[in-house]
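Worksheet: the structure to be examined is printed underneath.
Apart from one protein chain that is not included, each protein chain of the complex appears where it belongs.
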Amino acid sequence: MTKSKDNLPTIDNVSVEDRVTIETGLRRGATRREVMSWLVASGATIAVAGSIVTSAKKALAATPKKGGKLKFASDLHGPSDTLDPGLNTSTIDYTRSRSMYNSLCQINDDLSTRPELAEEYSSNESVTEWTFKLRKNVKFHDGSNFTADDVLYTMSRHYGDKSTSTAKPLVADVKEWKKVDSHTVKAIMSSPNADLPVILGTPQFKILKDGTTDFQKSVGTGPFVTTEFKPGQRSLHKRNDHYWRDGANVEEIEIFAITDKVARTSALLSGDIDLMQALDPKAIRQIESTDGVGIWSVASGAYFGICAMTHTSPGNNPDFVKALQYIQRREKIVKSVLKGQGTVGNDHPINIAYGADHCQELPQRTHDLDKAKFHLKKSGITSAELNVAEVGPGMTDICLLAQREAQKIGLDLQVKKVPNDGYWGAIWMKTPLNVVTWNMRPTANVMINLAFAPDAPWNDTLWNSKRLGKLLVESRGVTDLAKRHEMYCEMQRLISVGSDEFPPSGMVIPAHRNYLDAKSDKIEGIGRMPLGSLGGYEWPEFAWRTDA
Amino acid sequence: MSELFEIDNLQIQARKEDGTPIPIVKGVSFKVKAGQVVALIGESGSGKSTISLATMAYCRPGLEFPGGEVRLHGKDVLSMEPQDQRNLRGNNVAYLAQSAAATFNPAITIGEQVTEAAVLHGVLTQDEADKRAVALYHALELPEPARLGRRYPHQVSGGQLQRLMAAMALVSGPDLLVLDEPTTALDVTTQIEVLKAFKKVIREEGSAAIYVTHDLAVVAQVADHIVVLYSGEIQEQGPVDLIINNPTHPYTKRLMAAVKPTPKAGMGEDLDQQHSRVVPNIEVKNMTAGYGGIVNGKPAITVLRDINVKIKNSHVVGVIGESGCGKSTLARVIAGLLPAAKGEIFLDGKQLQADLKNRMSEELQKVQFVYQMADTALNPRQLIGEILGRPIEFYRGIKGAARREEVAALLRLVELPVEFESRYPSELSGGQKQRVNLARALAANPEVVLCDEVTSALDSIVSSNIIILLKKLRDKTGVSFVFISHDLSTVGSFADEIVVLYAGRVVEQGPVDEVLAPPYHPYTRLLISSVPELRVGWLEDTMQKREMAVGIARGVEITDSGCPFFNRCPIAIDGTCDVDTAPIREPSPEHYIACHRTIEEIAEIEAAPQQVLHGFEVAAPEGDKAAKPH
Amino acid sequence: MTDATQGAETEAEEGKTIYDELPDAPPKKKLKLSWTGKIGVALVAFWIIMVIVGPWVAPFHEADIIADDSYLGPGYVTEGEGTHWLGTDYLERDILSRILWGARMTVGISFIATLLAYAMGVTAGIAAAVKRGWYDMILSRINDAILSLPTIMLGLLIVVAFGSSIPILIGTAAVIYASSVFRIARAFGQEIMVMDYVEAAQARGETIWWIIFREVLPNAVMPLATDFGLRLVFVVLFISSLSFLGLGIQPPAADWGSMVRQNLEGLQYGSLAPVWPALAIASFTIAINLIVDDVSAKSGGDLAKKMIS
Partner (left out) sequence: MQRMVIQRIWIGLATLWVVSVMVFIMTAALPGDVAAIVLGQSATPESLAAYRAERGLDQPLVFQYFGWLGSLMTGDLGISKAGGATISSLIAGRLYNTMLLAAIVAVISVPVSVMLGLLAAMYPGTWIDRVLTFGTLSLISVPEFFIATFMVLILAVKLQWLPAIANISGDETYLELLRGLAMPLITLIIVVAAQMIRMTRAGILNVMNSPYIEMAILKGVRRNRIILRHAFFNTIGPIVNVIALNLAYLVSGVVIVETIFAYPGLAKLMIDGVQTRDLPLVQACAMIFCGTYVVLIILADVAAILANPRLRNPK
C-alpha cells in the first residue's frame, strides 16, 4: 500500500526563522489568515503558505495521550555505551541521558532557553556572573532531594586533569561555581559570555546526584527511570511516577540500536520500532510512499566539511583551497546525495539555521570549473589524497562527486576511504586532506569557538586567525544586534573567503544536512530543536502515542 | 552333464575420446557344465577378468557389451531386466575378487558381509545364514569359526580373508562361482592352504566355477577344463590334462615355459669368476633392526635378529622367506632407509652409517634399491626420461645431450624402445614399468642393487622375462644383486647364494646348490614342497607330506627365545627347540643351518619321511561338514 | 643350465616377437565435460574476457554520476547521455557499466588472492608434510589459530590495521584462505609422502625443495585444482561480506559485493539495482562450481550409476 503525498512544502522544510515566526505566531493565537498573509508577504504562494500552516497547526493542535510503550532504534551502540553524560558522544547516549536526567536550562526549538532544574537564571550587566535559582522539591529517582551540591558536583566533573568530560572547553571560561545557599548557585566567568545558559542546555551538562561514580545504574531527576541497561544491547526506561513536572507521556521506552541502516528502515516499515534515528536519504522514497510512517526532517546548521590543513601542503595554498571550493556541485549534492534533505553550504559553518547570525550578504559560492581551473593552475598542484570516512550519511558520495569534477580540471584527487573507527584519532586533523562533520551548536559563537578559534582544540584545519579569535571574544559581550551581525558576518567571510592579509580557513563546506530521522505516524510530540536527531534528543519527555 | 552356463561370442569394448570403439573382448565362447571348474588363463590384459565379470552381466565403468550372449540355465543374463540381474548376483553367480583386503568393507563386520548376499536375496534367514557361515568357516579351516563373524576385516590375516571371500561367495549356495586370481597375491605356503580349502569346498558344494589366473601350475591343481586367452581372444581350450600334458598352441607353450620349476640343486648357473674381489661388496655383521624407539640396541618391535650376510661382488644373493619374515627389512636396512638398531654394515670394507641421511653421495650411489611395486616406485607425473635422467645427472653430473644418450643406453639395456623416454609410467605395462624401475637403479652405476620382490606382482610370463633380463644385467654390468623374494624357484634359478629367513632370523644360508639339496633345514623343506608343480594331482600328493601337516596349518610366531620355527616344525624337540636358540651347523663350507637337530639326524629323518615326531596329525577340520547347499 | 630355464629363455625370445606384453588396462578416457560443465566454462570464460575488456565495452565510466535520477528501472534513457540497460544505482550511476567494470575488481582480485593463497598454503602445507616434526607442529598451530577465528574478524583486524587498499585486500584474503589450503595440501602431502618414489628421491639424497616441487607437488595438482575453484568462490563471497562492514573494495571502484550492499535500499521499493550485481556474483561462482562438480566425483558417479535399486 502506497500513497503519494503532495510535494508542497510543510512546516518541516521551511527555514528555521520562518518556522519559529509561524509557530510562535500560532501559539500566540494568530489566525490562520494572519499567518498566511505574513508568508505570502514574504513571497510564498497561497498554496505553499496554506500547506505550511496546515502542517504547523497539526503539529501544535493535538494534546498528548498518556501510556503505551515506545521502541526507539538508534544507529550505533556498543560496549562503550555509557550513562555518564560527561562521556556521551553518540545519539543513543544522549537520548538515554535525556530520559533519566535534567539540565539546568532547556533549549527551545528556536534555540532560546527556558528554565528546567533552574527555576530562573540571570546574569549581571557585564555578563561575567550568572546566578541560577534551583527548583525546590525536585527528587532524584532514589528519593533524595535535588540541591546545589548536586549542581556543584556535576560541574566539578568538567574541570581538572582527572576530568574525562568531552565538554570541558565549553565551560572553560567559568572561573568558579559558587554555592550561595542550598538552592542557589553562581557561575563566575573569566570573560563575559551571554551563551552560558544555552551551553548548560547541551547534553553533557545533565545534572547528576552528588557523588555519583558508578554509571552502570545511575540515578537522575529525569522523566524516566532506567530499569535495564545492557551496553550494546538495549536499555529499558520506565516512566518516573514522581517526576517533578507533568511530562513523560509513554509508560516505557526501549532504546537500542540497529546498526544496519537497511535493517533499521525495514524494522520501522514492519512496525517493529516506532522511532528511528539516522534515516539514509536513499530510503526517503520508501518511507514517503508507505502508509503509517513518515520522515522527520529538521533543517539545521549541521554540516559536512572537507578540511584542507592550513599548516601543510596542499592546504597551505589558498588557490588550491579555492579550486576545491569551486568544483563543489552544491545543488547536485543536495539533490542526489542528500535527496533534498539539506541546504547548500557556503564554506562556513553558520547557515540560515543560526538565524540572525547568518550572513546573507556573503555571496553564495557556485560550481565554476573555469575559476577552479584558474586557481588550480595558479596553485600548481596536480594531485592530492583525500582521506574519507563515512562520518555522516553521504560524506563519501560527496567526495566522489568532487573527485569526478576534479578530474575535469586536471586535478587527480585520490579518495582514500578509511574505516570510521579510529578515524577521529588517527586521520582527522592529522592528514593534510580529510573530512569532518559537525552537529549544529546552540549559537554561532559556540560553533565557531569550537572549530575555528585559534586556540580551539578541535580547530579542523589548524587555521590560526588572530582576527577571528578577537572578534569571537568581543562578540560575546556585544548586545547591539546590528553590530553583532556585522561581527559575525566578518567571521564568516574570514572563514570562507579570507581577507587581504589572512588566508581563508581551508574548510570546504558544500552542504548543511537536515537531521533526517523517521517515525511511525502513531508517535507525536517529537520536537524540532535543531541541535541533534529527532529534535535535539528532547523527545523522550514529550513523545506520546496516538493509539495509547 | 547339462550346460549350466554358456558364454556365446561375447564381445566387450571401451570407447575412445571420439567414440570409436576399442574391442577388449573379441567374440569369446565357452561352456561350463554343472560341478565343473573352468580355468580362464592368460596374462594381465588378456581380458580374462573382464570376461569373468560379464558372467554377472557386469562391466566396469567405461566398458560396454556390444554383442554376444551370456546364458545361465539357457537364459541370457545380459538382456535381463536390471532387477533380475541384481537377483542373479551373489545368488546364482558369486564372485571372489583378487584382493580380499580391498574387497572387504573395512567398516562392517565379517559376519555381516559374508551373510549379506544370502539374506538380502531371501535365500536364508539371518540365523540360518550365520549358521551356514560358521559351517563354511569350519570347512575352510578358519580359526575360531564361532567368533570370526564378529570381527572386522583388518583383524584377520590376508590368507584368512581370502578364504573368507570364498565363504562370502558360497554362503548362498551359488550355481556358479567366479574366482578372479584368488591366490596370486599370496605366499606359497598360504597359497597351498587357500587352494586346498577352495578345492575342498567347491567339491563339497558341488557348484561349478570359473577360475581366472595366469598360473598354469595352480590351474593344474583345481581345474577340469582350461580356456587359454590372449588379448581378448581364445587361443586354445580343452580338458586340463590334455592341455597340460601336450599343449599344441605356441602361446600355451609359452605359458608352460613360464611356470616356475621345482627348486632343486643345479637349477642356477655357475657364475663366471670375472670381476670378483676379496673384499665383499656388502657385509652385514650381527645386525638387529626393527621399528619403534630403540632401547639399548633393541627396538620396540624387533624384526631382524643378529643377521650376518656377505655379498661377494657380482654375486646374486637370494633372500627368501614368507611375508613378514623381515626380508624386505633387511634390504631397507642395508639401503639405510631403516637405520639398524645394532650391528655394522660394510661397503667394500668401509663401514656405512646406519642412517642414509649420514651417508655420502657416492655411498648412496653404490647401493641402489628397487621397489616391489613399479606403480608406486615411479612418479606418475614424471616422464621416463626424467625418472632415469635424474639419477644420472644427480650422481654422475651428466647433463643435456649426454644425459639423453645415457637414458637411451639404459632403455636399450633393459630392452625397452628408446621412444619410451618421452612417455609417462601410466602408459606402460606392468612388465615395462618394472624394467624402468630396474633401469633407474642401474642409472646410478651402482655396485649393489637390492631387488625387493621385483617379480612377485607380475604375471608368470612377465616375471620370467624380468629374471632373464636380470641375469643378463648381472653378466653385462658385474653388479651384485640382493634378490628378495618369497618364491624359492625364482630365487633358485637366479641366485648364487641363498639366505633363508624365518621370523627375522637366518635359519639357513649358503651356495644355492647346497641349500637346495639335502640336508635341508625343515623350513627350507617346507618352502620347497610348497612350490606348485605343473602336474595334475600335485596338491593332493604334497598335502600328504609330513612337513605340510604342521607347516601349513600354523602361522608365523615371533619368539624371543628358542627356534622361531618350533611350532611349525615336524621334527622339533619339545623342551629344547622352544627354549634354546638353535646352534649353527655347517654341513659344508659356507653353508650354515640353524637347527637343534644334527646334520646326521636331519639326514636320517629325511630318509624316513613319513613319521611326524612333533605336533599334530594332518589337521582334520572339526565341526559338521554337512553344510549342504539347499 | 636346466631345460626349464633354457626353454623359458628360447620361448620367451620367440614369444616376444609373437606375443608382446599386453597393456594392463584399456586406455583411460580423458574426462569429458557434461553440458552443465560446458555452461560453467562458457560463463567463466565470459567473465574473464570482461575482466580484460570490461571498461571498454561498458557504456559509461564506473564513476559517472550522470543519470536523471537514482534507482531508475532497466532501459531508462537519460537525455544526452544514453540508455541505462540495467537501470541506475542509488547515486545515479549506470549499473551495467559498473558491473562490467566491477568484473575487474571482483573476479580479478579474488583470482589473484586465491593464487597467492595457494602459493603460500601449498608450499607451507607440503613442506609441513615433508619435514614433519617441530616445523609441522608450529605451522599447524598457527594455522589452527587462524582457522579458529571467523574469517570476517581477521579481515576486519587486518584491513582496519593497514587500510583497505586493493593490495591489502588481496593479501588479507590470501593469508586467511592460505590456512585452509595449508590443511588440504598437508593432507595430500602426507598421502603422497608414503609413496615409494618419494622415498626413492630421499634415498638418492635429494634436497627438500626438489622433493616438494618435483616429487610431491605435481601429484597433488589435480585434487588441489578442484579445490582451487571452491576456494575462489569463497574469496569472492568473503570480499563481498567485507564490503558489508564497509571494508571491501573502496569507492568509486565498483565491485559486485559492495554494489549489492550499497543498493540494498533499492530492494525496499522494488528496484533491481542490488539484484543485478548479485546475479553477477552468482553466475560466476555457480559457473566455477559446475566445472568443479564435473571434474571431481565423476568416476564415483559412474560406479554409483551402476547401482540397481
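Order of writing sets the chain letters: A, B and C. Residues in each chain are counted from 1.
In this section, a contact is a pair of C-beta atoms (placed from the backbone, for glycine too) under 8 Å apart; a residue touches a chain by one contact, two chains touch by 3 or more.
Given the structure is predicted, the values throughout are model-derived calculations rather than measurements.
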Interface partners of the hidden chain - shown chains only, full complex considered: A, B, C
Among C:Ile52, C:Val77, C:Ala119 or C:Ile142, residue touching the chain not depicted: C:Ile142
From A:Glu120, A:Asp181 or A:Asp260, residue that would touch the chain that is not displayed: A:Asp260
Which of A:Asn108, A:Thr166 or A:Asn316 contacts the chain that the document leaves out: A:Thr166
Interface with the undisplayed chain - residues on chain B: 53, 56, 58, 60, 86-91, 94-95, 97, 99, 102-109, 116-117, 120-121, 152, 154-155, 168
Chain C residues that touch the omitted chain in the full complex: 36, 141-142, 144-153, 156-158, 160-161, 233, 237, 240-241, 244-245, 257, 260-261, 264, 267-268, 274, 278, 281-282, 285-286, 289-290, 293, 296-297, 299-301, 303-309
Residue numbers in chain A that touch the chain omitted from display: 73, 78-82, 87, 89, 161-169, 215-216, 228, 230-234, 256-260, 262-263, 266-267, 269-273, 419-422, 424-426, 428, 436, 457-458
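Keep this in mind: only the chains that are shown with their structure count from here on.
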Per-chain Cα centre nearest the global Cα centre, belonging to chain: C
Chain A and chain B, separation of their C-alpha mean positions in angstrom: 91
Centre distance in Å when chain A and chain C are each reduced to the mean of their C-alpha atoms: 49
Separation of chain B from chain C, taking each centre as the mean of its C-alpha atoms, in whole Å: 45
Numbers and ranges of chain B residues touching at least 2 other chains: none
Where chain C touches two or more other chains, by residue: none
Of all residues in chain A, those that touch chain C in their complex: 261-262, 265-266, 269, 280, 282-283, 285-286, 289, 332, 336-337, 390, 396-397, 400-401, 403-404, 415-422
Parts of chain B lying in touch with chain C, wherever the complex brings them together: 14-17, 22, 24, 43-46, 58, 61-63, 82-83, 85-86, 230-231, 250-251, 253-254, 257-258, 261, 266-267, 269, 335-337, 356, 359, 361, 364, 369, 371, 373, 376-382, 390-391, 394-395, 426, 429-432, 440, 444, 461-462, 464-465, 468, 493
Residues of chain C that touch chain B when the two form their complex: 1-2, 4-5, 7-9, 11-12, 14-16, 18-19, 21-30, 32, 195-197, 199-200, 202-206, 214-215, 218-219, 221, 299, 302-303, 305-306, 308
